[in-house]
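For this depiction, one protein chain was excluded, whereas all remaining protein chains were kept in their positions.
Naming follows writing order (A, B and C), and every chain is counted from residue 1.
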Amino acid sequence: MLLTAGARGVFPIAPTPFFDDGRIDTASIDRLTDFYLGCGATGVTVLGEAPKLSHDESVAIATQMIRRASALPVVVGVSAPGFAAMRALTHDVMARGAAGVMIAPPNTLRTDDQIASYYAQASQAIGTDVPFVIQDYPLTFSVQMTPAVIRRIVAESPACVMLKHEDWPGLEKISALRGYERDGSMRHIAILCGNGGLFLDYEMERGADGANTGYCFPDMLCDVVRLSAAGERAAAHDLFDAHLPLLRYEQQPGVGLAVRKYVMKRRGLLASDAQRKPGGALSATAQEEVDYLLQRLARHDARARLD
Amino acid sequence: MLLTAGARGVFPIAPTPFFDDGRIDTASIDRLTDFYLGCGATGVTVLGEAPKLSHDESVAIATQMIRRASALPVVVGVSAPGFAAMRALTHDVMARGAAGVMIAPPNTLRTDDQIASYYAQASQAIGTDVPFVIQDYPLTFSVQMTPAVIRRIVAESPACVMLKHEDWPGLEKISALRGYERDGSMRHIAILCGNGGLFLDYEMERGADGANTGYCFPDMLCDVVRLSAAGERAAAHDLFDAHLPLLRYEQQPGVGLAVRKYVMKRRGLLASDAQRKPGGALSATAQEEVDYLLQRLARHDARARLD
Amino acid sequence: MLLTAGARGVFPIAPTPFFDDGRIDTASIDRLTDFYLGCGATGVTVLGEAPKLSHDESVAIATQMIRRASALPVVVGVSAPGFAAMRALTHDVMARGAAGVMIAPPNTLRTDDQIASYYAQASQAIGTDVPFVIQDYPLTFSVQMTPAVIRRIVAESPACVMLKHEDWPGLEKISALRGYERDGSMRHIAILCGNGGLFLDYEMERGADGANTGYCFPDMLCDVVRLSAAGERAAAHDLFDAHLPLLRYEQQPGVGLAVRKYVMKRRGLLASDAQRKPGGALSATAQEEVDYLLQRLARHDARARLD
Partner (left out) sequence: MLLTAGARGVFPIAPTPFFDDGRIDTASIDRLTDFYLGCGATGVTVLGEAPKLSHDESVAIATQMIRRASALPVVVGVSAPGFAAMRALTHDVMARGAAGVMIAPPNTLRTDDQIASYYAQASQAIGTDVPFVIQDYPLTFSVQMTPAVIRRIVAESPACVMLKHEDWPGLEKISALRGYERDGSMRHIAILCGNGGLFLDYEMERGADGANTGYCFPDMLCDVVRLSAAGERAAAHDLFDAHLPLLRYEQQPGVGLAVRKYVMKRRGLLASDAQRKPGGALSATAQEEVDYLLQRLARHDARARLD
């Protein structure tokens, strides 16, 4: 099953579960996958903490997810400083049934030409038959892609089928891209939104097809995307707003993954909230803050009642 | 009245009001100042859109605010690429009664030594009798100051009395700085928080003294700071959370000022939401989104009922 | 006399002479200007250490140079974080007879659209009748302009008449721009090269019109440009290569200006090599190194015999 431009819904970014000693926790991978299947996810994106995984570990984790989530397309993050590693990982996971790969731009790219060339070369390097997702995340990668550059990548690389949209601000960008589709200057691609989900409520209204982020309540993301797609605007915002205080807290760079894993552990999805080194841990104060956020959230969403 | 390390409460970042044709709207400056006074602000920080103002305009706006808000300390942003312009503006506004100045680091600074030296030199350049505020905003300035560097600036520059804290993430930084005060390794300085207020709820609990940001409901900031200081945790969070969807929307880089001025115009605080060129305008869709955010907010906060 | 696209030859970047106590040394300004006139310069660009000058000082220095060098066009650097200061300085120096202004891009620009828009807006802000020079110096400004972006600026801003070319590497960029002129897709602009002159020998052969840099032997730059324009390839390279060890030494970021002023003081062009704070001084070891470089240079160029 290959990823197509018709993708929609929620592709959670799956964290990589570790035991406290740094070993990979395969039981939690299964549990997490089952949870995604159960809550209405339409795909999954791996690999969390990718740079801390060896090539063989990356392939093993992706393979396990692909098998367990057989109904769902699994996208694998293959960003790398060079095409050799990118090609090797792509080849191995596609051979095991991955639906496509996600590629972030190296943070040395500046000009429009450099960005467009990079994606054309990357697609050539991994094989033009491999569907790929552009990760557009300037806050982290320092690479700024205008809508026109994305259109150019889409034109030059037939294998580009999805945008992981996490520019900030980004609402007008979604409108611009959908405008290109309407005026016939760009073929349709899926737009799934990241950025921790911080603007998912309005991104959906601007024409996004769903979410592609790792917020600790992927089930909420699925509900918001469903409600929004169904035109139930007030209900979508009510649910989203109830989660916003926690979601915003989880969206902090560097700290976010620790928050996410901590809540997922409290939800019983992960056996441990450990990260491989180097990785940030939550201070006792931060844990208390997250607990309080969950307690307040529980007034609105029963899924947050964790005691 | 000079700014001291005992400052607390809310210092709104005042936008500069323009007419649609780009002229400065002095009537709105008065109206805005009166509003700040009325809603409980304990100071004001100018100058919004500073790089678009000539030196003489900057001095005139600051002077008007200083006179009108005679009970409140007025802090003037004097960041500049060189010390000549910084010194000139500082001199002129201090002579007219400003309480102090705010200085952001030039985005070429990298090492701890460079940052500490810069502030020591800046303080020498403007006069060591002029109280100054460090603006710590890595997201915009790309300069990362550790708590230890801030401690060093405080030690080396007696005129440093306040931190405009807008690191992101920044909660642990507040805790670290307050820890330095407790262990006696740093004298007390005021910490007022920026970042659009996105973490004000927990920043207050970590030891911040208040807010120093331009959110379009400064009255809400005053209430949250008051409730939090009074230990009314749930009430503080309830009010903050009601505003969070709008506050988050206003926090978008580049777009935020347009949102802020649009709401302030709708609130009757500004005659126009115009920015001087170059400046972003709100699209019709974005205006509708802000209207909807206000409408939803009005269910919780009567101040948002604007029709 | 306004700057035109027909400019060629050498426009030295004039350092601003200070006394040891930081006051401006007007006598050295005259001496320097006379030297430029005498050695064959075809223009001059000011203002060295611009951020350390107040507006009034900047205008005074430019005015003095304009009067003294009446036969030569004087270009004034007016780069600023906002258009208010840029407009004010431009207005004042053009009123006093400046030939045009030079504008560097703010280092926040990333995309092609941002860069092109910036120059269009800047030209509108200062007046479309003011000839301007693009300063293309990615190493310092972190802004990368492709040849196509420069062509777009030239097309969108009729007032753009010159490129201060200091991309690195940049030889192919000159060839590309001259290619645009040949294929009729871009009108002619002057290309004068900076970067300390490090590639002036080959830049001339690629189609540059001259140099626009502050190397401490502007007379050598004039000779190399003249020899190269006259087709005396070997002689041009022989002279250039003799200076390259010193020129390379002077090209070090941060240190370069100290080297330049030290040599110009030794040459009798400046009364002092002082910089205004903050500014780097030469260590005793560095002075000895420069002395040795001069001594070795003197074997090939009598102008370096300074004892």
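As a working rule, contacts are C-beta pairs under 8 Å (C-beta built on N, C-alpha and C of every residue); 3 or more make two chains touch, one makes a residue touch a chain.
On a predicted model such as this, the values are computed, not experimentally measured, just so you know.
Within the full complex, the residue among A:2, A:39 or A:125 touching the omitted chain is A:125. Among the residues B:144, B:175 or B:272, only B:144 touches the chain that is left out of the figure.
When the missing chain is restored to the complex, the residue among C:237, C:267 or C:303 that touches it is C:237. Although one chain is not displayed, subunit A still touches it through residues 50-55, 57, 80-85, 87-88, 107, 117-118, 121, 124-125, 277-278. Although one chain is not displayed, its contacts with subunit B can still be listed: residues 110-114, 143-146, 148-149. Counting over the whole complex, subunit C has residues 139, 168-169, 171-172, 175, 198-199, 201-202, 205-206, 237, 240-241, 244-245, 248-249, 252-255, 283, 285-286, 289, 296 touching the chain that is not drawn.
Simple rule for what comes next: only the chains that are shown with their structure count from here on.
Over half of the residue numbers at the interface between copies subunit A and subunit B are found on both sides, making the touching surfaces mostly the same. Here the C-alpha atoms of subunit A line up with those of subunit C after a rotation of 180°, rounded in steps of 5.
Farthest chain from subunit B, judged by C-alpha centroids: C. Between subunit A and subunit C the centroid-to-centroid distance comes to 48 Å (mean Cα coordinates, whole Å).
If you average the CA atoms of subunit A and of subunit B, the two centres end up 33 Å from each other. Within subunit C, no positions touching two or more other chains are listed.
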